[in-house]
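The complex appears here without one of its protein chains, the remainder shown in place.
Chain naming follows the written order as A, B, C, D and E, and within any one chain the residues start at number 1.
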Amino acid sequence: MSESTRPHPDHAATFSPAAFRLARAEGNKRLRGSGELFESFFALDGAAYQAGALPVATKELLGLVVSVMKDCEECVYYHLERCDEEGVSRDQVVETLQIALVGAGSVTVPLLRRAMSFMSRLPRLGVS
Amino acid sequence: MSESTRPHPDHAATFSPAAFRLARAEGNKRLRGSGELFESFFALDGAAYQAGALPVATKELLGLVVSVMKDCEECVYYHLERCDEEGVSRDQVVETLQIALVGAGSVTVPLLRRAMSFMSRLPRLGVS
Amino acid sequence: MSESTRPHPDHAATFSPAAFRLARAEGNKRLRGSGELFESFFALDGAAYQAGALPVATKELLGLVVSVMKDCEECVYYHLERCDEEGVSRDQVVETLQIALVGAGSVTVPLLRRAMSFMSRLPRLGVS
Amino acid sequence: MSESTRPHPDHAATFSPAAFRLARAEGNKRLRGSGELFESFFALDGAAYQAGALPVATKELLGLVVSVMKDCEECVYYHLERCDEEGVSRDQVVETLQIALVGAGSVTVPLLRRAMSFMSRLPRLGVS
Amino acid sequence: MSESTRPHPDHAATFSPAAFRLARAEGNKRLRGSGELFESFFALDGAAYQAGALPVATKELLGLVVSVMKDCEECVYYHLERCDEEGVSRDQVVETLQIALVGAGSVTVPLLRRAMSFMSRLPRLGVS
Partner (left out) sequence: MSESTRPHPDHAATFSPAAFRLARAEGNKRLRGSGELFESFFALDGAAYQAGALPVATKELLGLVVSVMKDCEECVYYHLERCDEEGVSRDQVVETLQIALVGAGSVTVPLLRRAMSFMSRLPRLGVS
């Protein structure tokens, strides 16, 4: 393998959110097809994010914190997309990321840099 | 040391929230007195939880997720107390804990059991 | 609160496995009663540990590794009990803990000390 | 650096397992040459995975769980290769990943997607 | 079990460092007797902390950071004792804990409170 395909670790996110969504859906489809329990887990995950005593938008911010805390880059992108769809404002996302930063410290900074970069490409959050 | 002081690991929280608050304040005071940077960090932490684009109640729920994700028992109790003070409902707390459970899996269950036990002793959340 | 109730952090586990099992069941019952999603999650967790392509005994050893990796003391005790019930041998448990030690390093040692202490109180694993 | 070298975060694994094995061996050789303690650690790691009270195949599944729990992508690929060599079946791998998923939650999903993709390129596990 | 043995989670460390050292040694002895690999691991761990290009005192501070990062209470106490023996100053310990705090965030605060409390009982570090 050529060394030149190695990405810069502190990259800007350069793929489109649409391509991300597609690849994610394909990977999840493969996972679901691999065993019944995966399907059940996805259903449970979906149920946790339904509107209830908390609105969906708030739940997506909670999911964003879960994702930063576990350093899950793709999870962060997913919840940013969902925040965008649910009309969460840029300031609300930023305040959420700040709580994660203070709570989990400077080791979250590289992921927060990527989150800000990804957010700038989203239809609503990228404009404000 | 006598073995009889060993607590059951799956205990119900038996101390009063008031005693917890006092001991926490004393420990933090000692920490603040140990070096200027601790004081600055506490100020920053406090700033992250001030009302802004998100209301304080939502931020406390975000802090609750941070705490469960890092398995920080005392942090969980602190944010439950703050939720109680801010008028968060029991169902809102439960839905928040469910998002943490689905996000971080069954290893969070013992801490969630303790959270439910602690919550039952809080003035508002313990009633509903 | 008197300071004398503070347990030694490097305690031997002094409660009986039977008392542990009871307290755990009570806590889980409370959790299940707090919201439907908890019940569904427990069902999913149970399904993952059913016999399939792997025997139950092997799955309990996998669960033991999950528990050590997340530093979940009560999860470790639970899976040790299940190993005891499923006829896993002491050497099999020890080899499993060694893989966790090499994989996750010396920070797991305090939990491994507790696991060995708890194991010595189990009906089958405690004898060998 | 051109932005175009940034990989999609939810990629399919596109390198061959053989290339992976080569690069890994080179990196480990460099590490071993950097200090005696690295060599000793590798020896200890190797010893933990030798056949004993548990067969090698089971130990590789335990190592797979260690790897998912710590979100170590390369460790996952390594243990999948070893599972392939030891004749572990696809269903056994899938059940192991399901235990990790239930234990550590939805934040493991992106790594599980990659694991399934990598597995599909292995000589035995990729066929079934 | 009586609920009254439940310690306050935000306790001051009340056991003596000498009792801690004894219990730790006993637990480690049991672990070493459980399998050869444990003994080898302890030897490797000991080797990493020997004087070399870095003095022992610095290595103990590095070990303190390892311990805080993994939220390992007993590991923290052990390395504080070793710092005390190696003549590390109180300010050096405090600056080390501050780096861990900034790096890993406010979820480390409860452990830092305990570390400060334990340190106050050590022969040298407790005086200054």
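The rule we apply is simple: a residue touches a chain if its C-beta (ideal position, glycine included) is under 8 Å from a C-beta of that chain, and two chains touch if they have at least 3 such contacts.
Model, not experiment: these values are computed from the prediction.
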* Out of all the chains shown, which come into contact with the hidden one? -> A, B, C, D, E
* Name, in rising order, the residues on chain A that touch the hidden chain in the full complex. => 1, 3-12, 15, 19, 23, 71, 94-95, 98, 101-102, 106-107, 109-110, 112-114, 116-117
* Structure fact -> Against the hidden chain, chain E presents residues 44-45, 48-49, 52-54, 58-59, 61-63, 65-67, 69-70, 89, 91-92, 94-96, 98-104
* **Interface with the unshown chain - residue positions in chain B** => 37, 40-41, 44, 47-48
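The working rule: only the chains that are shown with their structure count from here on.
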* To do: Could you tell me which of D-E, B-E or B-C has an interface matching A-C, in the sense that over half of the contact pairs are shared by residue number?
  => D-E
* To do: Write down the chain pair with more C-beta contact pairs when A-E is set against D-E.
  => A-E
* **Longest centre-to-centre distance from chain E, chain (CA-based)** => A
* To do: Could you label the chain A-chain B interface same or different, taking same to mean over half of its residue numbers are used by both chains?
  => same
* To do: State, to the nearest whole Å, the distance from the C-alpha centre of chain C to the C-alpha centre of chain D.
  => 25
* Structure fact -> Shared-interface residues of chain A (touching two or more other chains) are 37, 41, 44-45, 48, 66-67, 70, 101-104
